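Handing you this structure, nothing more for now.
Note that one protein chain is taken out, while the other chains of the complex remain in position.
Which chain is which? They are A and B, in the order written, and residues in each are numbered from 1.
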Amino acid sequence: MSMNRRDFLKTAAAGSGALLASTVTPAFASMPKELPPQAVGILYDATLCIGCKSCVVNCKTYNSVSGGALYLKDRTVSYDVNPAEPYWDAANELSSKTLNVIKVNKTGTAVNKDSVENGYSFIKQHCLHCISPACASVCPVGALSKSPVTGVVTYDKDKCFGCRYCMIACPFNIPRYEYERAIPQVRKCQLCHHRFEEGKYSACCEFCPTGASIFGKVLDLRKEAQKRLTLKTGDDYDFPVQTVDSKEKSRRTVSKYINHVYGLKEAGGTQYLLLAGVPFEMLGFNKNISEDVLPDLTWAYIAKIPAVIAAVLIGGTATWAITRKRNKDREG
Amino acid sequence: MNQKDIKLFTPFTVVLLVIMVVGGLAAIYRVFFGLGVSTNLNDTWPWGLWITFDVLGGVALAAGGFVIGGAVYILNWKKYEPIVRPAILNAFFGYALAATSITLDIGVPWRIWHPLVMWQVNSIMFIVAIHVVLYTTTLATESSPLIFEKLKMRKAFHFVEGIMPGIALFGVLLSLLHQSSLGAVFLIAPEKVSPLWYSSKLPYMFLVSAVMLALSMVSFETILSSRVFKHKPPMDILLGMARGSLIVGGLYLILKVWDLITGPGIGRAVNGSLTSNMYLLEMILGIILPLILLSMKNVRTQLNGIFTVNILVIMGTVLNRLNVGIISMAEYNGRMGYDYFPSLMEFLVTMAMVAFAILGFKISVKYLNVLRLEH
Partner (left out) sequence: MKELEEGSMVEETICGFSRRDFLKFCSTLAVGMGLPVGMGATIAEAVTTQKRPPVLWLSAQECTGCTETLLRANHPTLEKLILELISLEYHETLLVGSGKQAEEWRVNAMKEYKGKYILVVDGSIPVKDNGIYCKIGGKTAMSLLVEMAADAAAVVAIGSCSSWGGIPSADPNPTGATAAHEVLKSKGIKTPVVNIPGCPPNPYNFLSTVLYFVTFKKLPELDDQARPKFAYGRLIHENCERRPHFDAGRFALQFGDEGHRKGYCLYKLGCKGPETFANCPVQLFNDVGSGAWPVGTGAPCFGCTEKGVGFTVPLFAPARPKYLTPPSLFTEVYPHKEGVSPGVKALAAGFAGAAIGAAGAAMIGGLGKKDIDTKDKGE
């Protein structure tokens, strides 16, 4: 045994110092918590939605092009295909080929629109582009990342190695995986950010005939949503169509809303906001989702790691030295 | 028993080989044709048997390496020296098993190296990845004296043995961090994981249960190998570990019960639902029964008693990992999404992994001086 205690202590101290330095995580490495300045998003008003699914179809059409979130070299439009049989089945659920889906919730005889009693309501499910996205925070390689300008949570297929942690982390169960392919990707709505350059915006909003889905700056959408909650049921209102600041309006009677804008605070706030006439839990939103910023829950543990490293290295070395001496004393 | 007497091609070994070959074929099929046709994983259940059993369970079962390594090299409890080599070797195979499983489970296996160069420091999985790579290397280094001894490379042997305390300390550090990190993986999903298991203390619970499991696993392996390779089991070591289990198990019980009482409350655990029944089973098999048995002197000092407790703890702790990984999320998932039951290939690959670990250990015992048997 060649090394003496002094040398070992020196080595250990040096080693632990080096380790500490390399693993120190700067404060700003934790996830963003504020809305980016140019944050854009979508406001969905379930009371205006008629379930035509134009948004579902156009989302697929405009995302199947190069740069889009559904793009694949060997296909032109993303039909939902049962891999066991190469036929087309209708999009009934978010999937590796469906980024946006309309579903319905029915109670009783389901004849009254947006009513809890014997009623039905539509819901448009897609990525909510959280302000502090859990998916981006858990991605070990940063394949999912939030744009610091627009706030869109985008996906880099070249970084992703398929751990699927994002699917566990997302409280809304949004990311879907291409299990049917040998080299799979994660698929989720990316707000049609590939169209922003051309001055276009999300296809679902562009093709929504009733203004149920409108695109715009999140701050403006929040204002519009909160304004609608102050309107009187039964009054007429000129709902903007396609974008929140659009000149084109659709005059409709105001329905009874649940007095809550979903996405203002949930999961730390999202850029996809929703209004509805029935409680959001009926529309598939897990009732256990709180206002907690999810990445913080993990960060609370990670932030302790440097201290643990230091403590174990120092304490361990000390223990080793002390117990070795004690053993030697006992023997000698 | 002599090393020469160890027969390698017993019927049991042949069975293991067959399982490995079949599982290997399944693994090749998975790599070429994707997860969809080889597993039953889906969008509601992205993590299944491979993650919960092979990875979470495998890593927990391999905790013996750092516990015994730490006891022998840091705490200088030389009493446990005779079992440090098998403990570390078993841990090495356990981690190799876990690493191979995770390579197969990820969507693009040949990109397994990505987390090592693409860093996203908010992600627990990134930390786990770095640690697993470092720790497997550490275990390999800690096991290298076996190879050096066999190859009669004296200088290398003495060098590694000399810095062993440093390596062992590094191993303890890494293990502490990633055993608890695997628990921290689930911190991000409070709305999905049942409150019976979800807690901000989940990382610490994983760590303590890993230590408890380590003691039982090493004890189990020691007793088993003494029966298989026909040598006397080291009773003082086994008794020491049994005592240690009692203490660590007691700590774990306190942690879990405290969390239950201050969290969802006892009522949630006894309401007869599937999740609460699985929780109770895990608690009874993995902690309560073992603690009761360990507290009885005539059980704790008997070889058979110790072996029984070992099996209980192993079953209970592996069950805990399966519960956290799958069962805890079953209630919400059931209403919304798809169903999951592992496919045949998932079982085949898992069995092949376990067979590989067992066979690897046996081969090592035959050709390397693991158990310090006579030559």
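Here is the rule we go by: a residue touches a chain if its C-beta (ideal position, glycine included) is under 8 Å from a C-beta of that chain, and two chains touch if they have at least 3 such contacts.
Given the structure is predicted, the values throughout are model-derived calculations rather than measurements.
J.: Considering the full assembly, with which of the depicted chains is the omitted chain in contact?
T.: Over the full assembly, the chain not pictured touches A, B.
J.: Write down which of A:Val40, A:Ala91, A:Leu128 or A:Ile258 is the residue touching the left-out chain.
T.: A:Ala91
J.: I'm checking contacts with the chain that's been left out. Which of B:Leu75, B:Leu239 or B:Leu368 qualifies?
T.: Counting the whole complex, the residue in contact with the absent chain is B:Leu239.
J.: Can you tell me which of A:Ala69, A:Leu99 or A:Ile123 touches the chain that was removed from the display?
T.: Checking the options A:Ala69, A:Leu99 or A:Ile123, the one contacting the hidden chain is A:Ile123.
J.: Which residue from B:Gln3, B:Thr137 or B:Asn333 sits in contact with the chain not drawn here?
T.: Only one listed residue reaches the unshown chain, and that is B:Asn333.
J.: What residues on chain A make contact with the chain left out of this view?
T.: Against the left-out chain, chain A lists 51-54, 56-57, 60-61, 77, 79, 86-93, 101-106, 122-123, 282-284.
J.: Applying the definition given at the start, please give the residues of chain B touching the unseen chain.
T.: Touching the chain left out of view, chain B contributes residues 40, 45, 233, 235-236, 239, 274-275, 277-278, 281, 285, 289, 293, 299, 301-305, 307-308, 311-312, 315-316, 318-319, 322, 326-327, 330-331, 333-336, 338-342.
Quick note on the criterion: only the chains that are shown with their structure count from here on.
J.: Indicate the whole-number Å distance between the mean C-alpha point of chain A and the mean C-alpha point of chain B.
T.: It comes to 33 Å between the two C-alpha centres.
J.: Inside the complex, what are the residues of chain B that reach chain A?
T.: Going by the criterion above, the answer is residues 32-37, 39, 41-44, 46-47, 70, 73-78, 106-108, 111-112, 114-115, 118-127, 129, 158, 161-163, 165-166, 169-170, 172-173, 176-177, 180-181, 184-192, 200, 203, 332, 336-337.
J.: Considering the complex alone, what residue numbers of chain A touch chain B?
T.: 1-3, 8, 11-12, 15, 25, 29-31, 83, 93-95, 134, 136-142, 159-165, 167-169, 171, 173, 176-184, 284, 286, 288-290, 292, 294-295, 297-302, 305, 308-309, 312-313, 316-317, 319-320, 323-324, 326-327
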